[in-house]
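Below is one structure, written out as structure tokens; comments come after it.
With one protein chain removed, the remaining protein chains of the complex are shown where they sit.
The block that comes next holds subunit A.
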Amino acid sequence: MDMQVAKKKLGLKERYAVMTRGLDWTPSYQKMEDIYPYMAYEGIKIHDWDKWEDPFRLTMDSYWKYQAEKERKLYAIIDAFAQNNGHLNVTDARYINTLKLFISGISPLEYVAHRGFAHAGRAFPGAGPRVACLMQSLDEIRHAQTQVHAISNYNKYYNGMHDFHHMHDRVWFLSVPKSFFDDAITAGPFEFMVSIGFSFEYVLTNLLFVPFVSGAAYNGDMGTMTFGFSAQSDEARHMTLGLEVIKFILEQDPANVPIVQRWIDKWTWRGYRVLTLVAMMMDYMLPKRTMSWKEAWEVYFEENGGALFKDLARYGITMPKCAEQIALEKDHLSHQAWSTFYNYAAAANFHTWMPDEDEMTWLSSKYPESFDKLYRPRYEFWREQAAKGNRFYSKTLPMLCQTCQIPMVFTEPGEPTKICYREVDYKGDKYHFCSDPCKQIFEHEPEKYIQAWLPVQQIYQGNCFPEGTDPTVEGFDALAAVLKYYNLENGRDNLDFDISEDKKNFAEWRGQATKNI
């Protein structure tokens, strides 16, 4: 008879070692630099990958188990949401426009983040960061998928979300988040980790992800809120990874410090410019506000970020210079952004509107320095004109910043009535910028940014019409052709909320759900 021998189970620590570092090996017949060709060219020096402290001890097998359990719970709630017509519980139909912004502007970035972390993980010779990047890469594709699934419930009833990925690659304002991430994934693996892992996930995440999720909670959107909570434990891990990466690089060699500082400066600014969309979402698009953009910036960046940079001072890292300029813009950012979308409401995949009287009062109280003086007169004029049937739709395309690709809507620091113009001559051509930081980013790597796919320039080159379009025929309607190329239906997916099908349908359906008609 065989003796039954109890199999010895590995302890947590051993198990982690075996499943992570134990999977690594030293090559014998290939050179390290051939296997890891992207390790040197950015100028970052790593002397000892073993100094990497794994910030969380999660192995792949427990990752699968844990995430599968989470996802089961999430999909149960999403199903219940769909079956109970959860979409009719949101505060009002204007809220749904934040979801259009999210699905076309943010969710596709989750997918690109998935690719970026997969690439970075492959590039690192250290087993610790490689496994951490692999997990984050998987988190990001799950985020993309679960967001698409959660928001698809709204797509059944409301307009503008039907072809979000196609739009992400084409619609003028979506080139802002798209080009931001394209910039990051086309950088080297170290810059990618600093840009997305640290600057975006660590420094700015509370200003991106949290406002959408808390906005969903405040506005009765159970589906999106649940998705947010489900992603929270991933986000905590991502933040830890972002911070660990930075500390590891800085500790490895003093020559890394100025390179990392430049990346932090660049990516804090690049990320902040993308947050312009979040700022207007918070101040204008959530029927029930959570906090103002200005308050969010003060709490999450000035206070929390301030503490972080104090902590990093011992490595020689300082607060990004652009923070001073951002502080000057915080009274204006969301209003300038909302005005922009009000101008170009004919060419966007969501609706815009003028704030009502109560909302104007809220805006004045949150922005006492700027709102009544600069923005209220503009809005009142627009409102009067709309009431007379003369709603403003700008039909001429705007000038864009070469770096952030946002229309040149930003004003001089400290001079909120003067548009900020900056320009550079490079190889016989002129390039224009919204700000000093965007100009400096260009000047550091002009070869990269002269290739920018600026939507306005592309439209004027004739590259944004459906195939077979002849723009030279009599009475050619460029806007109609561009909307076709975007796969947006004029009069349904765009224009003012007041005349939208969304508004009409929501009122009717909610009426059926709550009244006896």
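Basically, contacts are C-beta pairs under 8 Å (C-beta built on N, C-alpha and C of every residue); 3 or more make two chains touch, one makes a residue touch a chain; residues count from 1.
The rule is short, and it goes like this: contacts and distances are computed from a predicted model.
Trainee: What does the UniProt entry say the missing chain is called, choosing from "3-phenylpropionate/trans-cinnamate dioxygenase ferredoxin subunit", "ABC transporter ATP-binding protein", "Phenol hydroxylase" or "Fe-S cluster assembly ATPase SufC"?
Mentor: Hidden chain, UniProt protein name: "Phenol hydroxylase".
Trainee: One chain is left out of this view; which of A:Asp34, A:Asp358, A:Asp429 or A:Glu474 touches it in the full complex?
Mentor: A:Asp429
Trainee: Looking at the full complex, which residue from A:Trp49, A:Tyr75 or A:Trp453 touches the chain that isn't shown here?
Mentor: A:Trp453
Trainee: Have a look at A:Leu397, A:Ala481 or A:Leu495 and name the one touching the chain we're not showing.
Mentor: A:Leu397
Trainee: Out of A:Gln325, A:Asn343, A:Thr403 or A:Ser435, which touches the unshown chain?
Mentor: Candidates A:Gln325, A:Asn343, A:Thr403 or A:Ser435; residue touching the omitted chain: A:Asn343.
Trainee: Identify the residues of subunit A touching the omitted chain, counting contacts across the whole complex.
Mentor: 37-38, 41-43, 188, 336, 339-340, 343-344, 373-375, 377-378, 380-382, 392, 394-400, 407-409, 411, 417-419, 421, 423, 427, 429-432, 443-445, 447-448, 450-454, 456-458, 460-462
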